[in-house]
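Take a look at subunit A:
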Amino acid sequence: MADLVLDIKDLVVHYETEDADVHAVNGISFQLGKKTTLGLVGETGAGKTTTALSILNLVPNPPGKIKSGSIVLDGVDVLKLSQEELEKVRGNDVAMIFQDPMTALNPVMTVGEQIAESVELHEKVSKQEAMERAKEMLRLVGIAENRAYDYPHQFSGGMKQRVVIAIALACNPKLLIADEPTTALDVTIQAQVLELMKNLIREYDMSMILITHDLGVVAEICDDVAVVYAGRIVEIGTADDIFNHTHHPYTEGLFDSLPNLKERGEELQPIKGLMPDPSNLPPGCSFAPRCPYATDACSKKVPELRPVGGTSSSKHMVACDAYDDPKFCLRRNKDGK
Partner candidate 1 sequence: MIKYIVKRLLQLIPVIIVTSFLIYWAMNLTSGDPALLIAGDKATPEMLEQIREEMGLNDPFLVRYGRYMLGMIQGDMGESYITGKDVFQTFMETLPNTLMLGGAAVLIAVIIALPLGIYTAIHQSTWKDNVGMVFALFGTAMPNFWLGLMLILLFSLKLGWFPSGGKAGFSSVVLPAVTVGYGLAALIMRTTRSSMLDVIRQDYMTTARAKGCSERQVIFRHGLKNALIPIITAIGMQISMIMTGSVLAETVFSWPGIGRLVNDSIARRDNEMVTGAIIMCSICMCLINLVVDLVYAFFDPRIKAQYAKKG
Partner candidate 2 sequence: MKKKLALLMCLAMLATSVIGCSGGNGETTSGGETSAAGETTAAADGATGHKDTLIIGTDVDINNLDLQAQQDQINNIVLKNTHQALVWFTNEGEFEPGLATSWENVDDTHIKFTLRDDVYFNDGNKTPMTAEDVKFTLDMAMESVSAPNLAGFVSCTVDGDYEFTIETESYNNEFVQSLASQNLAIQSKKAYEDGVEDPYYIGTGPYKFDSWVQGEYCRLTKVEDYWGATTDQEVPDWAAPGVAETIDFKPYVEASSRVIALQAGEIDVCVNPPINELPFLEEDPNITVYEQAGSRLFYFAFNVTKEPWDNQTLRQAVACAIDRDSVLQAAVEGKGTLQTTILNRGLWGFYDDMEGFDYDVERAKELMAEAGYPDGGITTTLTYANSSPYESIATIIQANLAEIGITVTLSPCEDATLKSTCVNGDQELFLWRWNEDSKVDFVYRDLFYTGSGSNYHHYSDARADELTDLVATEKDPDKRLEYAQELQTYLVDACPQVPLYIANLVIAYNSNLQGQYFYGGGNHYWAHAYIAE
């Protein structure tokens, strides 16, 4: 589609160390249109961050290797770019916000300098102009201008995350990747930062990939959602599809393990078992060992994403072979919750 910002096709990334070969990402594909926000949801270690880092080709080189797949960003395959071209893209076309604001900023450089640096990198501007831009960005993210000359240790966690956002948006990139931006913050600050990100995206008509394991955040911000499990997307669709027309047993498990305000006292059912060891994944569907609906067939073949049809949107797809049998339906949908 013309307005496609990002198109990832079966991306595979492994971390090769002496002890073991960790298959972090095993064939992830998805597209992202302009001005849309995609939420990548899944437990820790499912390969969300690795996917994000691969978009910027920032996977730490010695252990991590991008085995195959293509990442087309605005018509250009990032994986084929040379180092110089990559540097031009990073920060300019695509920017990233990191999880822990406490360590994301360089402690020995003033906040203003760190923002101005990314401006100077991508635009031929003098130092003063860059500093002015930095002050402008600070004002944008709700920090007083004169604090540009302060050092990171003089800011609270929430303020630091705002600075990181300011850095990311300094050259108003087309795509913003936010890797669990609010996890490290406490709830009240979390709401402010999310609010800020929502306004900025609308204002700069940017598209964003939000990586999180907090379904509440996804519901509030994301247009589309992709559920990731053991390095693969098991279900993808609009927020409404995933929340109201859940199709994949793993997604159902995620929702079940959430406390529900309406029915207090309902017993939580955590998904039994543990995340599979990424260095030796079970055969076939990697969720099979923990899936209540699993059959023998499930552990034979790796299920492909298939459109769901029915009442959900055209984007809604699920990777579960149980739907070969048309009558199959999740317990959750039966009660019509």
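Here is the rule we use: contacts are C-beta pairs under 8 Å (C-beta built on N, C-alpha and C of every residue); 3 or more make two chains touch, one makes a residue touch a chain; residues count from 1.
Regarding candidate selection, all candidates are chains of the complex that A comes from, given by their letters.
Everything numeric here is computed off the predicted structure, so don't read it as measured data.
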Seminar exercise, completed: Whereas the rest of 1 or 2 do not touch subunit A in this complex, the one that does is 1
Problem set entry | Of all residues in subunit A, those that touch candidate 1 in their complex | 56, 58, 62, 83-84, 87-92, 95-96, 98, 100, 103-109, 117-118, 121-122, 151, 153-154, 164, 167-168
